[in-house]
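A single protein chain has been omitted; all remaining protein chains appear in their positions.
Labels run A, B and C following the written order; every chain starts at residue 1.
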Amino acid sequence: MSEHSPFDSTLRPASGAAWRVRWFHIIFGHEDAAGRLFDVILIVAILASIAVAVFDTVAQAHILYGSIFYALEWFFTLAFTVEYVMRITVVDRPWRYMRSFFGIVDILAVLPTWISLVAAGSQYLLVVRALRILRIFRILKLTRYVGEADLLWFTLVRARRKVLIFFSTILTLVLIFGALMYLIEGPEDGFTSIPTSMYWAIVTMTTVGFGDITPKTTLGKLLTSLIILIGYSIIAVPTGIFTAELAAGMRAKRKRVSCTHCGQADHEGDARHCRICGTALPSKND
Amino acid sequence: MSEHSPFDSTLRPASGAAWRVRWFHIIFGHEDAAGRLFDVILIVAILASIAVAVFDTVAQAHILYGSIFYALEWFFTLAFTVEYVMRITVVDRPWRYMRSFFGIVDILAVLPTWISLVAAGSQYLLVVRALRILRIFRILKLTRYVGEADLLWFTLVRARRKVLIFFSTILTLVLIFGALMYLIEGPEDGFTSIPTSMYWAIVTMTTVGFGDITPKTTLGKLLTSLIILIGYSIIAVPTGIFTAELAAGMRAKRKRVSCTHCGQADHEGDARHCRICGTALPSKND
Amino acid sequence: MSEHSPFDSTLRPASGAAWRVRWFHIIFGHEDAAGRLFDVILIVAILASIAVAVFDTVAQAHILYGSIFYALEWFFTLAFTVEYVMRITVVDRPWRYMRSFFGIVDILAVLPTWISLVAAGSQYLLVVRALRILRIFRILKLTRYVGEADLLWFTLVRARRKVLIFFSTILTLVLIFGALMYLIEGPEDGFTSIPTSMYWAIVTMTTVGFGDITPKTTLGKLLTSLIILIGYSIIAVPTGIFTAELAAGMRAKRKRVSCTHCGQADHEGDARHCRICGTALPSKND
Partner (left out) sequence: MSEHSPFDSTLRPASGAAWRVRWFHIIFGHEDAAGRLFDVILIVAILASIAVAVFDTVAQAHILYGSIFYALEWFFTLAFTVEYVMRITVVDRPWRYMRSFFGIVDILAVLPTWISLVAAGSQYLLVVRALRILRIFRILKLTRYVGEADLLWFTLVRARRKVLIFFSTILTLVLIFGALMYLIEGPEDGFTSIPTSMYWAIVTMTTVGFGDITPKTTLGKLLTSLIILIGYSIIAVPTGIFTAELAAGMRAKRKRVSCTHCGQADHEGDARHCRICGTALPSKND
């Protein structure tokens, strides 16, 4: 199966020196007490560093605690840099880790602060640090959440073609309705261009309805009513797709056992004979 | 099973004096005429006391009927205080009741008014009284609503891990999109800080769309369209989770036992014979 | 079964004079050509009379065509009055028809105009005429829509307890959150009273989000985010309830045949033996 959950990647421990193997299990592992303690500290540090970056943008907080935030920012950057260097040191194939999803996120989480020493403004890129929070799923994976996350993920994967067809339809409707509203209402009512009208059409069809642009003419209101009713109907489609796939996924406890006669390996959960050739299936315990 | 419905708690009647047993059945019971009459009076009193607290905040009503509202407020507080004292008196283990969910709600419903005698402003805490309305579920439980409420409750309990994963994803997206919009639009367009941007992202992704803050730049409108479409897709997820779990819960009342003659394994919950071949079904305990 | 679809009511033709039987079939029947022609004319007249009442409220249209609208209004009122008198005349038990749902709607559709002769302003009650449009379902019922409408109706009936529990929960949350927002934001930000706050809470939790009242304080925005996320989650509940019930309704093609031995009359569609006593079921053709 080529499609696999992004939460799943195996890295081999560094061979050689015992301290490297030890630290590999602490940093990358989640099994023993030390590994779990590291995980908890890491998650807390990630959340705290994000909180600092977020609250530093609040004007009053920046005036009052700006220098504390600045110090904390550098403390977390140094800590994450040390962590990144450690990860490269203890893993068996550093290059493979560095190119992995979490490897790239880990370096992007510290780069902006370092770059801000030479180029002003780059600290805004700290937003990337938010992606580190995804590590929390990695750790949760080891608990009882693994099956649930995989079920949701594979449901989305199975539904991807239906979702693609659905989005193509939505975007075509947005284009057609956006262009029509531009013709009907015109720039004086806020529909200044077709791209702006398309933005309005998306906001309207999805029932967000900011109200920053609204139809003023009678014909515009009539078309808007039609657009809304169509949007209201198709809100059913992604929900329906996901639900039907999820229900199918929850029901489909299939029996994975090869038929001794014809080799068919995919059977219903309660099957006792192969549905293709009729041979009695071996029980799982055999 | 450690997870149980919050609507479910058993309290034993006070032993000893006959009047205590009698009043226990009136106050805590819902079986005989006296118990049901008490329930109806209690619900009406709760609703009336909430109505008084609610309409007292309407400026015109406060001017016209303020003194009547004040008198009613004390009448209900005294009545509920007497009721609370009675509950402690007649129950076998008062401490257990006092620490139960409804025990805490019952005392919180009268405390604010009493405290307002010594400290001004505490009457605003009367909001807590609204929680007493949950008693209505307790009473409905005795009727045919019990199975339905339990089904909804256990569906939510079973879906809790999927819901947790879903909310973690939402909050991560809110953080990332909120920070991006803060960078793109900036304070002059209402995105005054990342927390404000995150509030806007929640309002937008959930299709609420107040319109108090809206994107003004072209890039901001483009990103908003993307955020909305993502939000529109993931609205499918909680719906799908709940529906699939509910459908599974409704289906779970079937009897899963193989017929000894024909092997049919899927029977209705009350089946005693196989509906295909008529053979008596083995009981589950066999 | 005491619960039955409101679209379903049988009226017996008037006995006696042949012209009464004939007109009964024209007015109440939908089988022959004359009956169907009457149906079409009636629906067109209802739609036209509603259109007149609706467009008469548009200021420009009223100035231009006010007198034409007035004449048409009286034409339709006279026609519907004649129709009502005819219905009473030809039906066997006039009193039963007059008290039925459509009997009451039919009289309410003409009364306002007649009353307007003696009391000004009553023409606004013509809104009731909109209810006559429900007749369209009555007529469609005779075609292939009957099964579909009944399926939707009975799904709602079966789900009514779950829906009641759901609405009680919503209203409790609206009360609690409305009161909290009133305390946090206060009258100066538009939350002028608890009833107004509750209106805002409904508008927000259901993701309508007009934006006429919005939180201004940081704490208010935080609580609003929480309210929205809760509302977003519970939007799943009515959808899930309805879908699961509908899916169950569509699947449950039950076999309605009494067991000759034990009398059990409700079996699964593919049952050949009674699931209670194992007796072979009679085939439907017997």
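Going forward, a residue touches a chain if its C-beta (ideal position, glycine included) is under 8 Å from a C-beta of that chain, and two chains touch if they have at least 3 such contacts.
From a predicted model like this one, the values you see are computed outputs, not experimental measurements.
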Which of A:Arg20, A:Arg36 or A:Lys221 contacts the chain that the document leaves out: A:Lys221
Residue among C:Thr89, C:Thr206, C:Ser258 or C:Thr279 that touches the chain left out of view: C:Thr206
Given C:Val21, C:Val40, C:Val54 or C:Ile230, the one touching the chain that is not displayed: C:Val54
Contact set of subunit B toward the excluded chain (per top definition): 207-211, 239, 243, 261-265, 276-277
Residue ranges of subunit A at the interface with the undisplayed chain: 161-162, 164-166, 168, 172, 175-176, 179-180, 182-183, 187, 192-195, 198, 204, 207-211, 214, 218, 221-222, 224-225, 228-229, 231-233, 235-237, 239-241, 243-244, 247-248, 267-268, 270-280
For subunit C, residues in touch with the removed chain: 50, 53-55, 57-59, 124, 127, 130-131, 133-134, 136-137, 140, 144-145, 148-149, 151-152, 155, 163, 167, 170, 195-196, 198-199, 202-203, 206-212, 235, 238-239, 241-243, 245-247, 250-251, 270, 272
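We take it that only the chains that are shown with their structure count from here on.
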Inter-chain pair with the most contacting C-beta pairs: B-C
From the options A-C or A-B, the pair that copies B-C, where over half of the contact pairs coincide: A-B
Geometric centre distance via CA averages, subunit B-subunit A, whole Å: 30
Averaged-CA centre spacing for the pair subunit C and subunit A, given as whole angstrom: 42
Contacts with two or more other chains, residues of subunit A listed in rising order: 207-211, 239, 243
